[in-house]
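As you look at this complex, bear in mind that one protein chain is not there, while each of the others sits in place.
Chain IDs A, B and C follow the sequence of writing; residue 1 opens each chain.
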Amino acid sequence: MAGSTFGTIFRVTTWGESHGKGIGAVVDGVPAGIPISEEVIQGYLNRRRPGQSRFTTQRKEQDQVRILSGVFEGKTTGTPIALEVRNEDQRSHDYSDIAGYYRPGHADFTFDEKYGFRDYRGGGRSSGRETIGRVAAGAIAEEFLKMLGITILSYSREIGGIRAETFEKDQIERNAFRMPDELAAEKVEAYLKEKMAECDSVGGIVECTVSGLPRGLGEPVFDKLDANLAKAMLSIGAVKGFEMGDGFASAKSCGSVNNDPFINKEGKVAKETNHAGGVLGGMSDGSDLMMRVAIKPTSSISRTQHTVKQDGTPIDVVIKGRHDPIIVPRAVVVVEAMTALVLADAVLMNMTSRADRICECYRRWREEER
Amino acid sequence: MAGSTFGTIFRVTTWGESHGKGIGAVVDGVPAGIPISEEVIQGYLNRRRPGQSRFTTQRKEQDQVRILSGVFEGKTTGTPIALEVRNEDQRSHDYSDIAGYYRPGHADFTFDEKYGFRDYRGGGRSSGRETIGRVAAGAIAEEFLKMLGITILSYSREIGGIRAETFEKDQIERNAFRMPDELAAEKVEAYLKEKMAECDSVGGIVECTVSGLPRGLGEPVFDKLDANLAKAMLSIGAVKGFEMGDGFASAKSCGSVNNDPFINKEGKVAKETNHAGGVLGGMSDGSDLMMRVAIKPTSSISRTQHTVKQDGTPIDVVIKGRHDPIIVPRAVVVVEAMTALVLADAVLMNMTSRADRICECYRRWREEER
Amino acid sequence: MAGSTFGTIFRVTTWGESHGKGIGAVVDGVPAGIPISEEVIQGYLNRRRPGQSRFTTQRKEQDQVRILSGVFEGKTTGTPIALEVRNEDQRSHDYSDIAGYYRPGHADFTFDEKYGFRDYRGGGRSSGRETIGRVAAGAIAEEFLKMLGITILSYSREIGGIRAETFEKDQIERNAFRMPDELAAEKVEAYLKEKMAECDSVGGIVECTVSGLPRGLGEPVFDKLDANLAKAMLSIGAVKGFEMGDGFASAKSCGSVNNDPFINKEGKVAKETNHAGGVLGGMSDGSDLMMRVAIKPTSSISRTQHTVKQDGTPIDVVIKGRHDPIIVPRAVVVVEAMTALVLADAVLMNMTSRADRICECYRRWREEER
Partner (left out) sequence: MAGSTFGTIFRVTTWGESHGKGIGAVVDGVPAGIPISEEVIQGYLNRRRPGQSRFTTQRKEQDQVRILSGVFEGKTTGTPIALEVRNEDQRSHDYSDIAGYYRPGHADFTFDEKYGFRDYRGGGRSSGRETIGRVAAGAIAEEFLKMLGITILSYSREIGGIRAETFEKDQIERNAFRMPDELAAEKVEAYLKEKMAECDSVGGIVECTVSGLPRGLGEPVFDKLDANLAKAMLSIGAVKGFEMGDGFASAKSCGSVNNDPFINKEGKVAKETNHAGGVLGGMSDGSDLMMRVAIKPTSSISRTQHTVKQDGTPIDVVIKGRHDPIIVPRAVVVVEAMTALVLADAVLMNMTSRADRICECYRRWREEER
């Protein structure tokens, strides 16, 4: 499996399986001098940790992160930062029964086909626990972005078809679903209890906005900012769709409506509307980024499903174990982390876009040489 | 601008602006022995060429491709393939007037902000002509995929909100909109005439399916097959959304419905349904790939729009020049090309997934050594 | 610090500082099904471990490796393999005194200039301990190469100007210097005792040969096999030169002598001589690879040296701590590891060079699909 590394300059490489010794990430290309600590990263991890409500898996994990390298006296040194979370509550026996058949909606089958065999304990590399490495690395990216005045806000826009119609930022962390609409959250709770009684699961839509971005982030052709965000989001398990700005709605619109007129806002060029979602030609335009991510219902459900054994024999199965009836609220944190990773990389890449600025930087920096 | 290269092993690097000397691509990592010729590539380019109907730009371009390297006696040699299309109908004067202001929906503003100035002739690097390089390179990828029995089908599912309800493959190339539904195509034509009379433009949705894929293509974490497809699609100008399988609809579904049961089909493991769109855990599962791409309305419209000059002064503008009132039918070809590039790369990457197979290959190949 | 990842498909990312919590590597892109265990990797690490003779640092480290992911039931799974070695004998106080000045021959100064400050405990990231990650990852690469019948042999050709004139393979692991010439080893021992008495250090030349290579490994232009080997070697601290085949001697030769005539050897095309060192046009030609690496004398010496403090004030220093008077014997193991990493990657890249072979592979593999 190549493909465990993400990013061009600010690069994260993740490792680990759900029932191995642990999960981790190595973050390379991090600029020196960013204040970071295990406590700060833990704050991000705690938001994705299981067992926060009755609507997430009851698997007991503290997910304590340890920084093994790259930080000295509270600041990043510029060297690779190794992050590690040990698996505690492994309970392999929960999963031993799934070794012989293919769980619908899971990667068991494709792993067998690609590699010839698989680590059948839990989801192995395709487990939701893989996202621990993303969130831990994303925490460093997000702390860096904060130094630049860039802030990311991620929340559940829709769950089980129930949409947050209002937006109250304070509500987001107040309900189990990370919805900005208290009323919608209540409806979701009722709906979810119903589905849980039916041993079923639901999906939803995560929305993410970014404010405070400088203009010009992203590269105009293949490495468009929105293209890298799309890859980042679809690389998260269970994500099935991505929209930038008006997204699919713009496909029904007209140019006269969809184009965002430029205006002069307090002496700066700005856009009157933001149908584009903050990017033009793949580069940030100074407006807020606005994206949406579609998340499928949790594949693990406790009701009888039809499937086959490795040898093709049909079999009816009931998947045991502790599963999230809805992963959207936890995915909110992963979407935020992947967004931070894409932006931190774009910020660094953009340091090299103009020769005049590069020359001026080195002129100044050389005066500072010892 | 880093970011003009796409792919890990099968790699394309594109170059060129709409009003420079030409547009081109260098395709590296192409296996030796693929039958290819200028005629074959031209066949793909002709499908995206302008002036095919009254509903596309009347810019006159033959878009004649020339192969400058990497092909010998009708076959790829394994060395980089340089492809070139000269710009003929440049008419820079058409565009001289836009040098001073920012066209709504275009990248003029972000280019100025990122690079300090811009090549204001036409869209420069962000012109639709940039896709010539993608289609020419994609042609080589698609010829390679055909050798493996992999076929891609791309078409317009929806234009201006009018959806193709039926699917007749033969219809696709029979109407100006590449729609698989004759009736829908007629409705689109009527609607589009109306919009053109209003000097407006419309968008739509391109659908793309792939059949004949081996299982296991794609890498399980960041380089998921669907993640790379998402990046490929969002890297196309005017694309604002991407869906895999049921996409956003799956966000409203339940696990019991959305999970695709595995079955035994003529002795092989298969899926009873395909809500997932042909990928599980980021790897192809043997079902057809099914994806959708949202395309915004053409930004260039001939009606008065409000915007600002480079110095921020408000101005009302009418964009002259020859524009597509709808780019979806031409985007169909670009979506197909980008899909081919992603798959060719995935096929090559997947050659390295199993040690037993690698050893067996070298054992055989070494017997063939001279 | 971007640049902690090496390789295109078979990729290693290393992390860790000499006096942090540990040293490690994540190896991604490893084919599934390679037999591997902590014991096997430990065998490689033990060869580079300090304290093996009076001529290496007396720092006490067991360098116990732990595999945290990517191996299941004794075989690689295709997922990233996380390897970790904890630092035991840190003795930071040994190094506290060097925080304020710049050790000649070390990277203290350049780290300060590049990052603004540094982790001054030991060499930090530039410590010889960084090579633990390379050797652990190289062990996996070498085990893979052995499955293909490829063997690497690395040894000291010259130390302190004393050259191994004879070559007895068995001798290599019999003396403290890994020299294939017993007599030379004795001379080196005498010379080294003398230099140690003078509180001085010496350098040498490591030679590395590879046999059993298939033909055609390496890519003909920038990613030539010898180019990637050169980078691999110069990326090892203290390495100052690289030669392929006759290397610098060929610069004094003539074409009529330096060209290796092709011959027919038992029905196969072979070369009569091997001045080229096993590569032609950057691709392996079936002859043994033959390369040499120049290693400078250990920078840390216990005699008084002139240098400056961070503020530029001149100061005379005597570097305390436990240093190798000669690192060449341990570098032998690192050279072997880096060679293995380059070759494993080249073997994987080369799986994609011919369309006919790729098509035949997939034809066979698809018949094996479940």
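Basically, a contact is a pair of C-beta atoms (placed from the backbone, for glycine too) under 8 Å apart; a residue touches a chain by one contact, two chains touch by 3 or more.
Note that this is a predicted model, so its numbers are computed, not measured.
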| item | value |
| --- | --- |
| Touching the absent chain when the full complex is considered, from B:G3, B:P50, B:G160 or B:P329 | B:G3 |
| Candidates C:E61, C:E84, C:E142 or C:D285 - the one touching the absent chain | C:D285 |
| Absent-chain contact - pick from C:S18, C:T79, C:N175 or C:T298 | C:T298 |
| Residue touching the undisplayed chain, where the options are C:G33, C:P80 or C:G237 | C:G237 |
| Touching residues on chain B - with respect to the absent chain | 1-5, 9, 11, 13-17, 20-24, 26, 28-30, 32-33, 66-70, 72, 75, 77-82, 84, 109, 112-119, 124-125, 310, 312, 369-370 |
| Interface with the unshown chain - residue positions in chain A | 8-9, 29, 31-34, 76, 78-79, 144, 147-148, 214-215, 220, 268-269, 286, 347-349, 351-359, 361-362, 365-366, 369-370 |
| Residues of chain C (touch criterion as defined above) contacting the omitted chain | 1-6, 8, 14, 102, 104-107, 109-111, 113-116, 125-126, 130, 158, 160-161, 195, 198, 200-205, 215-216, 219-224, 226-235, 237, 240-248, 250-264, 267-269, 272, 275-277, 279-286, 294-301, 303, 305-308, 312-314, 349-350, 352-354, 356 |
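Convention: only the chains that are shown with their structure count from here on.
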| item | value |
| --- | --- |
| Chain located farthest away, centre of chain C as origin (C-alpha) | B |
| Copies chain B and chain A - interface residue numbers shared by over half, same or different | same |
| For chain A paired with chain C, centre-to-centre distance based on mean C-alpha positions, whole Å | 37 |
| Chain centre separation in whole Å, for chain C relative to chain B (CA means) | 43 |
| Whole-Å gap separating chain A and chain B, where each centre is the average of the chain's CA atoms | 26 |
| Overlap residues in chain A, where contacts from two or more other chains coincide | 1-5, 14, 109, 113-116, 125, 312 |
